[in-house]
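Yeah, one chain of the complex is gone here, protein chain that is, but the others are all in their spots.
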Amino acid sequence: MNGIAPWRERVRVVIFEADTRMGKAFDVALLLAILASVGAVMLDSVASVRAEHGQALDAAEWVFTILFTVEYVLRLACVPVPRRYARSFFGVVDLLAILPTYLSLLMPGAENLLVIRGLRLLRIFRVFKLGRFLGEASILRKALADSRHKVTVFLGTIAILVTILGTAMYLIEGEGNGFTSIPISVYWAVVTMTTVGYGDIAPQTVLGKALATVVMITGYSIIAVPTGIVTAEIVEHAVAAKQVATRSCPSCFSEDHDRDARFCKSCGAELDGGATAS
Amino acid sequence: MNGIAPWRERVRVVIFEADTRMGKAFDVALLLAILASVGAVMLDSVASVRAEHGQALDAAEWVFTILFTVEYVLRLACVPVPRRYARSFFGVVDLLAILPTYLSLLMPGAENLLVIRGLRLLRIFRVFKLGRFLGEASILRKALADSRHKVTVFLGTIAILVTILGTAMYLIEGEGNGFTSIPISVYWAVVTMTTVGYGDIAPQTVLGKALATVVMITGYSIIAVPTGIVTAEIVEHAVAAKQVATRSCPSCFSEDHDRDARFCKSCGAELDGGATAS
Amino acid sequence: MNGIAPWRERVRVVIFEADTRMGKAFDVALLLAILASVGAVMLDSVASVRAEHGQALDAAEWVFTILFTVEYVLRLACVPVPRRYARSFFGVVDLLAILPTYLSLLMPGAENLLVIRGLRLLRIFRVFKLGRFLGEASILRKALADSRHKVTVFLGTIAILVTILGTAMYLIEGEGNGFTSIPISVYWAVVTMTTVGYGDIAPQTVLGKALATVVMITGYSIIAVPTGIVTAEIVEHAVAAKQVATRSCPSCFSEDHDRDARFCKSCGAELDGGATAS
Partner (left out) sequence: MNGIAPWRERVRVVIFEADTRMGKAFDVALLLAILASVGAVMLDSVASVRAEHGQALDAAEWVFTILFTVEYVLRLACVPVPRRYARSFFGVVDLLAILPTYLSLLMPGAENLLVIRGLRLLRIFRVFKLGRFLGEASILRKALADSRHKVTVFLGTIAILVTILGTAMYLIEGEGNGFTSIPISVYWAVVTMTTVGYGDIAPQTVLGKALATVVMITGYSIIAVPTGIVTAEIVEHAVAAKQVATRSCPSCFSEDHDRDARFCKSCGAELDGGATAS
């Protein structure tokens, strides 16, 4: 960062860092602007509000878009490697958050895509109590990542189950009772097994109700499986996070020794602060 | 509490303590009165009951209000520092529990706010088996407090997810199928993702049903996350509560002895502070 | 059991024990008869079935009732202390299972109460693989009993929450939108917070939908709490059940020593089979 013009560095600190007073003020103002602009897009979709305040909301939309465009250009201008920012997750989101307004000049309706600005709110975790929140999120992320395979097996099994049960309902109920096709019946099976239960389609025949009972009990019972998987992972990670602060070997620097260990499990050297530090 | 008039002290013991016979009788009578008055408010809102017993219920309401007003004044009068009671959680609730009746003289309808008296029932935990119940509640409270950050991250992510999925449904289904605005569509996404599923709004198009399937499966799966978080916390707290009394051996410094252990399990030396520290 | 007539003892073994061949055959026949009679009662309530087979079902009902009456009298006759059986859980259920038919002579409709016979099916756990099933059930029962207090606190809090949220909805939505009284609104709050969501009552106003969102998210989140409580209990009990088989002290016969303990934690005597049995 040596060859950078001083004003770029100063702007970068304000925009990208949250530790200085200016930086924090900027971040909070940005979050409020994002919230306001997402709120404006949502209100604009309500017919009665649009009829009354349509022009004001359109104006607000353009003001926010221009502000965010200036911010995006500044971000590009002040980072050392603009390409890296442009390709990062937040860089892409920042771009997507301004494009729909310009697109709406060509395609009416595109302005609804502006709610993608909501993703920018993810910055909120970076602004307030950064470390702690990210730490929590990272334990969650790790637990979810580690249970990925088990959950995939689980969801795969559910998908096959739902297809077969949905088809069975299609054959049992027939087209007269709302189960007009296999995809619709599979949709019903998903609605039922996840215990959502809209009620727009519901079995009418005795046999159909009997099968629906099976689907419901199944859904109610297997909800236990992902819960069990994720819980077990989180318990394990929480335990691991606690043990992480154990001692390192003074001779080979290996870590992860048990609390009651007296000798290094990797090289056999005596550990300091062991249970019987005689 | 020395300078207090004796009658105040005697009243205070009856009203605030639950250990004496008089105090317990007072508390039980109070709880019954609260239950009866909340029941009266609820019944009063049922048209057919109000038509028949409206006057009796109004009378009951005034009787309860006057009783509770006397009680409130007595509480203020007998505590050493009235201001502290008036500002405490229960002090505020006690005041809010009598205000609506007086307000209803000015604003008809305010008497419905009387159900806030329900909060007074929280005293029930204090009256019956105080210690144990509060102990349980405090483990729960601690577990919930410790998982606060993780749950905040979780709810924040859900909020952003629901906004984006709701908008997608609005764009897919259009205004003809009940998804009349983005806020309504976000409301639908919440109804679906929490597996409530009223069915007042439901997708009609094929693409909408496909997206709804994704929303349901997501909701069904991520219900595992808060469960996992809270469970892990409770397991940890329960374990910690057990290990809190861990002592180390005075002779070999080994740890991890059971709470009821009198002798070291590693070297057989007597432990301090054992169950029978004779 | 000495002074009992031999035939009574023989009948008792057949009726009450499940280990002999006769006893097991009797139990299986009984279970089938109970299932058949419950099925008959259920079918009898279906209008189309009753129209066609009403008389046959009535006849079956009387046959089953007379059979069960004979069985009940035999049970009373062959146990050493009839009063104790008559007052036991199964004794009361056995009586309740025959009374409704006789009652239906006086009060038509009472025969529907016969489904209480379903409770007799609880015997099934006694007949098949008795020990194991009861063992499992008893761990469950213990876990549930131990989490009773926490669950009571939890349900109490929910009850107060639901009352206040339901009243708020009544005030917000007004009587026009189905929220016709506070009890109905509280019912709606329960339907929503438990994620059942019938959809027979649903908020229509913007503010009502916003509050409904809060209710749903709350319900979806706090489902984690009882799960966490019960899970933690079961984990603890399962762990305790595993450690129960540890060694007993050869000198003071105390139990419950850790697996790696070398000395008795109660008296300090050396344990056999310890980790370092030097």
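When the chains are written out, they are named A, B and C in that same order, and each has its own residue count from 1.
The working rule: a residue touches a chain if its C-beta (ideal position, glycine included) is under 8 Å from a C-beta of that chain, and two chains touch if they have at least 3 such contacts.
This structure is a prediction, so every number in the text was calculated from the model and none was measured.
Visitor: Among the chains present, which touch the one that was left out?
Guide: Hidden chain contacts in the full assembly come out as A, B, C.
Visitor: If I consider the whole complex, including the chain that's not displayed, which of A:Val38, A:Ala97 or A:Val196 touches that chain?
Guide: Going through A:Val38, A:Ala97 or A:Val196 one by one, A:Val196 is the residue touching the chain not shown.
Visitor: Which chain C residues touch the hidden chain?
Guide: Per the touch rule, chain C residues meeting the hidden chain are 38, 41-43, 45-47, 109, 112-113, 115-116, 118-119, 121-122, 124-125, 132-133, 136-137, 139-140, 143-144, 151, 155, 158, 183-184, 187, 190-191, 193-200, 219, 223, 226-227, 229-231, 233-235, 238, 259-260, 275-277.
Visitor: Of the residues in chain B, which ones touch the absent chain?
Guide: Missing-chain contacts on chain B: residues 195-199, 227, 231.
Visitor: List the residues of chain A that touch the chain left out of this view.
Guide: So the residues of chain A touching the unseen chain are 149-150, 152-154, 156, 160, 163-164, 167, 170-171, 175, 180-183, 186, 192, 195-199, 202, 206, 209, 212-213, 216-217, 219-221, 223-225, 227-229, 231-232, 235-236, 256-258, 260-270.
As a working rule, only the chains that are shown with their structure count from here on.
Visitor: Looking at B-C or A-C, which pair matches A-B on over half of its contact pairs by residue number?
Guide: More than half of its contact pairs match A-B, so it is B-C.
Visitor: Cα centroid separation between chain B and chain C, in whole Å?
Guide: 28
Visitor: With chain centres taken as the means of their Cα atoms, state the distance from chain A to chain C in Å.
Guide: That pair's centroid distance is 40 Å.
Visitor: Indicate the residues of chain B shared as contacts by at least two other chains.
Guide: In chain B, 183, 195-199, 223, 227, 229, 231, 235, 256 touch at least two other chains.
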